[in-house]
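Of the protein chains in this complex, one is absent; all others appear in place.
And then subunit A:
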């Protein structure tokens, strides 16, 4: 069919319309050289690689639904009396922001759906980024050449948190107003500049008349604009670096194995956008989120119990909840450590994530490119540190909901808070040690599997009565996959005396590096992978078990 179409068009001396449009565009945009490199670009396949896609698609969904919401939302704190169709609130004073959010929810057909899709997509966006970053971290995908892309992703995560926060503060409801008040209190705790920043942000005293309008331009323009740029840069780098892949037969550090963008990845990834959108729309149909009409408009003298921020801010909430109320008064000033330390910790905990790739590359001293992903077990110290970080994050999250833990599990709120205070420090240590042991155990298991084969579960009785289990040797594919990872030797401090016998100064950073390197790659911190000599020794038949 297509050949006849081609023939007839050629008969008239013209290329098919698609080709002519492409030629036209190429003459002006040079799309052919772009397409040459990318149209059949290879993408490796692994379920964990779709986590980033979830983020990208939910971000697009947020932008689409967000633009719709701006058509109806009034970012104003002018007080009005409600006359809309939600009866329980009729006659109440509320800001125009709250009023218009009620209007979207009750009087615009489908407005509630779009609001709920927008909010659900935001939660999924942040959760997606969190899990995506864990995938990248635990597989070592942040290593050279991808450190900058890790930073872009990190920035997207942090900016996403603040975009989410400024977004859910816009309806000016009682719950979000409480969160804004918390933010004001945290800003006030900053030494020297806190009061001024607060007055400049809120246009004077809290709550003032400005913050909704200001948060609005931050939420719909400033932060998403930066994020859009970062996301495009993130994707360009993914294309430019080409995707990482797990070790396996035929997969090397110098190639990328998978399916071409056109058609397979286009169909899969394009289809996946619709899957994500469809699922979020269905969630928005059945699961209510942020019912501001049940919460009511913000009043500075009112609050409800069980007030919780959206999940990604729960970690900040936790830090502020379990911190003891330290305050130092001196020379007419107050240092509000009880609030300021959590504020600093918030930055430190997140900043640690940003800094990690550079710390690890300094310790390994490895300057080469890495395109083959690590299995988490093969980097026990990194995996341990990552799990320790996640543990600390989760414990802080528990602290952020200490009241809910107390009421739902009939515990003392004081006990929950003290648990969080202690386990904020102890939990990560336990998690680190346990994770590292598990990783080393798994490495030993891999080693055994390579050298002795897979346990078949078949018990054999030998002529002289001994029972043995039959081990089935691994295939060459499996042998290769399990032994292909590189193992670093711990860095050593060079000789303290140079070749002329002159004593050299060993710097503190050298010593620190050697120590850390030993903690990563020292004798007890990784299991040497089997060598081919060991394998041949065992499989040759001499001295077998």
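Keep in mind that, in the parts below, contacts are C-beta pairs under 8 Å (C-beta built on N, C-alpha and C of every residue); 3 or more make two chains touch, one makes a residue touch a chain; residues count from 1.
By our rule, contacts and distances are computed from a predicted model.
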Given "Fe-S cluster assembly protein SufD", "Chromate resistance efflux protein ChrA", "Cytochrome bc1 complex Rieske iron-sulfur subunit" or "Branched-chain amino acid ABC transporter permease", the protein name in the UniProt record of the chain not shown would be "Cytochrome bc1 complex Rieske iron-sulfur subunit"
Absent-chain contact - pick from A:30, A:88, A:110 or A:495: A:110
Among A:42, A:350, A:390 or A:519, choose the residue that contacts the chain missing from this document, as touch is defined above. A:42
Among the options A:88, A:145 or A:528, the absent chain makes contact with A:145
